[in-house]
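The complex appears here minus one protein chain, its other protein chains still in place.
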Amino acid sequence: MARKTVLIDTSLCTGCKACSVACKEWNELSAEKTQLLTSYQTQNAFTTKTWTYMTFVEKYEDQKMNWFMRKAQCFHCADPACMKACSSNAITKTESGYVVIDQEKCIGCGYCVENCPFGVPKVDQVKKKSYKCTGCIDRVENNLLPACVNTCQPGALSFGERDAMLTQAKKRLAEVQKTHPKAQLYGEKEMGGTTYLYLLLDSPEVYDLPVNPTVPLSLTLWKDVIRPVGTVAVGGAAAAVVLGVFANLFRGNYSNSDNKEGGKD
Amino acid sequence: MSPSFGRGAMTNSWSDLKNAEVFLIAGSNCAENHPIAMKWINRAKENGAKIIVVDPRFTRTASKADIFAQIRPGTDIAYLGAIINYIIEQKLYDQKYVLNYTNALLKVSTDYKLEAGLFSGYDAKTRKYGTASWGYQLGPDKKPLKAESIEDPDSVFSKLKAHYSRYTFDTAEKISGIPAEKIKEIADVFCKGKPASILYALGMTQHTTGVQGIRAYAIIQLLLGNIGKAGGGINALRGEPNVQGSTDMANLVSNLPGYLPHPINTDKTLRDYLVRNGSFFEKHIVAQLKAWFGENATKDNDYGFSYLPKTNPAVNATMVKLFEMMNKEQFKILFNVGSNSLVSIPDRQLVRSALTKLDMLVVSDLFEIETAQFWREPGVNPADIKTEVIMFPAAFVYEKAGSMSNSSRWIQWKDAALEPLGESLPDLDMLDHLFKKIRKLYAGSTDVKDAPILKARWDYGEHTSALKVLQELSGYDETTGKLLPTIGDYLKAPIGTASTGCWIYAGVTGNGNLAARRNNADPSGLGLFKDWSFAWPGNVRILYNRASCDELGQPVDAKRKLIWWDAAARVWAGNDGGDLVDKTKGPDTPEGKLSFRMNPEGVGRLFAATYMSGLPAEAPADGLPAIGIRPAGICVDGPLPEFYEPTESPTTNILHPEVSISPCALVVSTKIGKSDQFPHVLTTYGVVEHFCAGGITRNIPWLNEIMPEPFAEISKNLAAKIKVVEGDMVEVSSARGKITVRALVTDRLQSYKVNGKDTETIGMPWSWGFASLSPGPSTNEITIAALDPGAGTPEYKVCLVDIRRAN
Amino acid sequence: MDVSRRGFFKLSGLTIAALAAGLGFDPAVAEAKGYALKLEGTKKIPSICHFCSGGCGMLLYVKEGKLIHLEGDPDHPTNEGTLCPKAASLLSVANSPDRVTKPRRRAPGADKWEDISWEEALDIVAKKTKEVRDASWKAADQIVNAKTGLPESLTVNRVEGIAFLGSAEVDNEESYLIKKFCQLIGTPYNEHQARI
Partner (left out) sequence: MALKMETRNQMPKRIVEDKVLRFSAGERLSHWVHAISFFVLLFTGLGVLSTSFQPAMAIFGGIQVAQLIHRIAAIFFVVVVGLMFFVGNPRYHWRWLKFVFSFKKSDWQHVCAFPKEFFGGHGNYPEQEKYNGGEKINSLITIFGTIFITLSGVVMWFASSFPPALVRWAYPVHDLSMFIMTAAAIGHIYLGLLHPDSRAAMSGMINGYVSTKFARAHHREWYERLKKEQSMNEQKNV
């Protein structure tokens, strides 16, 4: 299956949160206790049972009100930090662009949690499993739209082949920039190009999104430097020991009874 | 809308919204309350349509708007009046449309006048108008006189012009708080877009001047020629899933199914009824009586007209008034099926008190709603409440077969998909069983009062069949006992030979169940979907679509062709069903000209005149009163919309301070607040995450998660004044009560000036109550019960409150 | 290629149908055999949403009498498969542990409900209806004729003591029967929330 993309056109989003309900319904996730936080927002972080939620940002400038709504969920990065961090090879990337956690393999180590630049995966401390948006891979791979896209009434979510979605996104962007000059795409290049692509009405900071999300340096250092070098170092030590034993054997040091008490006066 | 166009329904359809070039969304927060509308509005927006939102708050709908104006709640008529004035002054109206399809040229009675905020005919004692002076100047043929031109000082158009000349942009600004240049911008953008659509819902109706606000919309749309056209219209977004249907079925004290007027005490005979209401209704009421009493309804017994109860027109028994009567111990039993009055009725102390006066309350619902357990509301001692309560477990929508009519008037059938949960049963079964039990109790009675029960036709099968009920609505040929194939067959049948429970649904199951049709083809691309389910009347998808054509019967808008006169075939053809009396009557015949055939004048009514069509020139020889054809729908509070302040207002009416509020408003609440004590304006509304009184949605954990509690939205100015930050709890109080909720401090509400005075609007959703999985205070604890005199709709949208930080 | 929503669904419908009939073997599904669809073996039944007046179409996926999943009906011209949050949550009403599933009675002055049978409940209500109807029957209104100024008795055949609140949330057939029921027992006091 070729690379897919979900376009989230925030200029059309009405913040109705149907996406989050549809997500919970399809994925059989129970509701959590919430309260109003700010604006009409009741959730501000992913949990093991909340894989997508709506954020609201109010911006009043020059007597003009802007109310930005954004559906938050896993971006499904082309270059996923979680996958790189995973200790158990439980996270894989499908050909269609989905980053999926294999619950069989996941051991809940939580490395994905901290390394995701967007704070997406969360570990259930009882089940010891990491959870996040699956992109409704079960639906997509069976030719159904993702639950959130399927339910979106104002048409803010659309799904299709990446090229087509990018073309659509750019067309909409040109239109939207007439009224919102700071509008931009987010996810076209970020993290290698994310499967969930945003058309934002303002800069990413306004939406509390990282401006230049990257695979953390610590993760690269860890997985690409320390791991191989460390493995080599430990292997080297072991090899040195083996070599040492042989060297001593060769030199006949073990047969020297004087050495039994460690002396050589 | 009915006094303007002849019918009270949404003129167009959901999918038609995509055809609009410009929207005025005022009095509707459709992104919250009709989310599906946003699908089609956004589609239009993607095609370049402009969206104007006028609302007391910057709503989720407003977030998608090109122009947003914050209005003081309850002042719509002020700015709409200014727009009407501007349209007339700048000659922005559609000249041809106004001349051909409205009553602009008809001459108004010389007795009509408006003085100091009162129309002619006012009786201060009854607070009601006598409407005789609002009529036309009639010719000897009893038909209205037509002026030569709209300049004629007696013409409707001249009256309109004079009336609104007082509504300048500056006056409108002072009243509504919308800057004058913003109103002008709205007027310019709206008038430029053709077709232009107006969307409203309860934000417009829930005022003491609700009906008149909608009249103002109708006047604008008639002037601009937007009615009857794809992408135009006035789209009344109805609240509930089947509010169209339940209104069609007349669960209202004033009507019988199919918008037949309810008989009143002076209607001693069917003939009296027709004298009052016109011969148009004869066929329909007889068909209904045949449906209800079958062979017991004969010409000889006046088709059983005497079996029907007659109301006393002096008694207003609309919803809120009903509770007032209940509180005075008139009713011993209240049946309450599928509503939650203890949360939804304004000034809810009245409901709380009224329910205790009952001997028995019978509730049928899915969940244990607040109304069902009013006897154990916190603070109430159950031992003091002697009302017996019986609760029936109701089946949910997909657990029962039946049809619902959506806002687009589509009658949509669904089969039962699931067995009812536990012992629950559809309300249909409950009613069927109950009626049969009652009939058994009366078996053998010869008392005249028991005749309607014993003589009724009531047979919906052993297991109550919804289809059999729908067939009764669809209608039978009473001579053969067979279903009438189409509404045409019903209309052709001689009086007394056909039956239908609701004539506008005639034919719906005549040729198979048309309500169950699932062909979603849309060859015109206009979103008409003619073969999907069935739309009343006669499968017309866009009402008054005759007005989309010119005098020759050809579409005015080549891109959006609805119907046209096919001169060769001598028939009205088209993409939509023609909203015409007779499809074979061409534009050269009187019938073929009627664009608003349900109005006695056959045209749209800029001025809601008193009029009965078809009265004979000479009085009948037999000395009995003459029977006309059809009376005009009137507005009890005036033929033209006039601005009145809300019942509780922070200011006085600058147009006529001596008549500040509506002179006809029905004020039920006994405690009325003044602005010195309650300086802020409260407006109430729903949110997308919950539905109405929340009886269902507050029992759905997923919805409680995304909207867990009620709140009060306040401006940053007000927050600073009362030293509150977002998330604090605040106490909001009115003359009637107080509640404590969380504060949302926002820029979406701004302070504004009214008649020079700084004013604040506070916004609160109302969907909470003391029961359910997510209980919360009911906002209707503090709202005012003041009703529109015509519709009986309460003024939920405006009352005066004070607010302070809760300790 | 962007697959239009409806096209997409028709395609998927075919796929599922083919699978269900055991006729086809879809390579996409084979490739994704780890992602079995939970809808297999369910019956797809169209219905109409119960919230606002949009009248959106819903598809119910039912397995062994239990609602497994619910989503928008892609063939419905109004909503084309989409649903608002309220509609999307309707699965939980079918399976809600908080539903009232038995008739119940609260005796005057009692502080709790007792479960009763349908038969009992209907009997109680029918008897009370008759009692109130008989007691509050009004044969005629006494008015003063506006034209003649004389008192007049007008037959009205009306029950004064029974009110019936119907609903905009029940089906047409139910609304109709409510009205017919009211008129037959003689009460015009039938209202509902369309008024408010």
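Just so it is clear, A, B and C label the chains in written order, and each chain counts residues from 1 on its own.
Following the convention adopted for this analysis, contacts are C-beta pairs under 8 Å (C-beta built on N, C-alpha and C of every residue); 3 or more make two chains touch, one makes a residue touch a chain.
The structure displayed is predicted, hence computed values, not measured ones.
A.B. asks: So which shown chains sit in contact with the chain we cannot see?
C.D. replies: When the entire complex is considered, the left-out chain reaches A.
A.B. asks: Looking at the full complex, which residue from A:Glu32, A:Asp79 or A:Glu114 touches the chain that isn't shown here?
C.D. replies: Looking across A:Glu32, A:Asp79 or A:Glu114, the contact with the absent chain belongs to A:Glu114.
A.B. asks: Tell me which residue among A:Ile101, A:Cys152, A:Ala183 or A:Leu219 touches the hidden chain in the full complex.
C.D. replies: A:Leu219
A.B. asks: To test your reading of the contact rule: which positions on subunit A touch the chain that is missing from view?
C.D. replies: Touching the missing chain: residues 85, 87-89, 105, 107-111, 113-115, 119, 128, 216, 218-219, 221-222, 226-227, 229-231, 233-234, 236-238, 240-241, 243-245, 247-248, 250-251, 253-254, 256, 259-265.
The definition used in the following text is that only the chains that are shown with their structure count from here on.
A.B. asks: Report back the single chain whose CA centre is most distant from the CA centre of subunit C.
C.D. replies: Most distant chain from subunit C: A.
A.B. asks: Quick check: which two chains are joined by the most contacting C-beta pairs?
C.D. replies: The chain pair sharing the largest number of C-beta contacts is B-C.
A.B. asks: Please work out the Cα centroid separation of subunit A and subunit B, and write it as a whole number of Å.
C.D. replies: 49
A.B. asks: What is the distance in Å between the mean C-alpha positions of subunit B and subunit C?
C.D. replies: Distance between chain centres, rounded to whole Å: 21 Å.
A.B. asks: Among all residues of subunit B, which ones touch two or more of the remaining chains?
C.D. replies: Correct list: 35-36, 39, 688-689, 701-703, 706.
A.B. asks: Give the residues of subunit A that touch two or more other chains, as numbers and ranges in rising order.
C.D. replies: Residues 16-18, 20-21, 25, 153.
A.B. asks: Could you pull out which subunit A residues touch subunit B in their complex?
C.D. replies: The contact residues of subunit A facing subunit B are 11-12, 14-18, 20-21, 24-25, 30-40, 42-43, 54, 58-60, 65-67, 69, 153-156, 172, 175, 179.
A.B. asks: Show me the residue ranges of subunit C that touch subunit B in the complex, using the header's touch definition.
C.D. replies: On the subunit C side, the touching residues are 45-58, 60, 62, 65-67, 75-80, 82, 84-86, 89-90, 92-94, 96, 98-111, 113, 118, 121-130, 132, 135-137, 139, 141, 143, 154-181, 183-196.
A.B. asks: In the complex of these two chains, what residues of subunit A are touching subunit C?
C.D. replies: Against subunit C, the touching part of subunit A is residues 1, 16-18, 20-22, 25-26, 102, 137-139, 141-145, 147, 150-153, 158-161, 164-165, 168.
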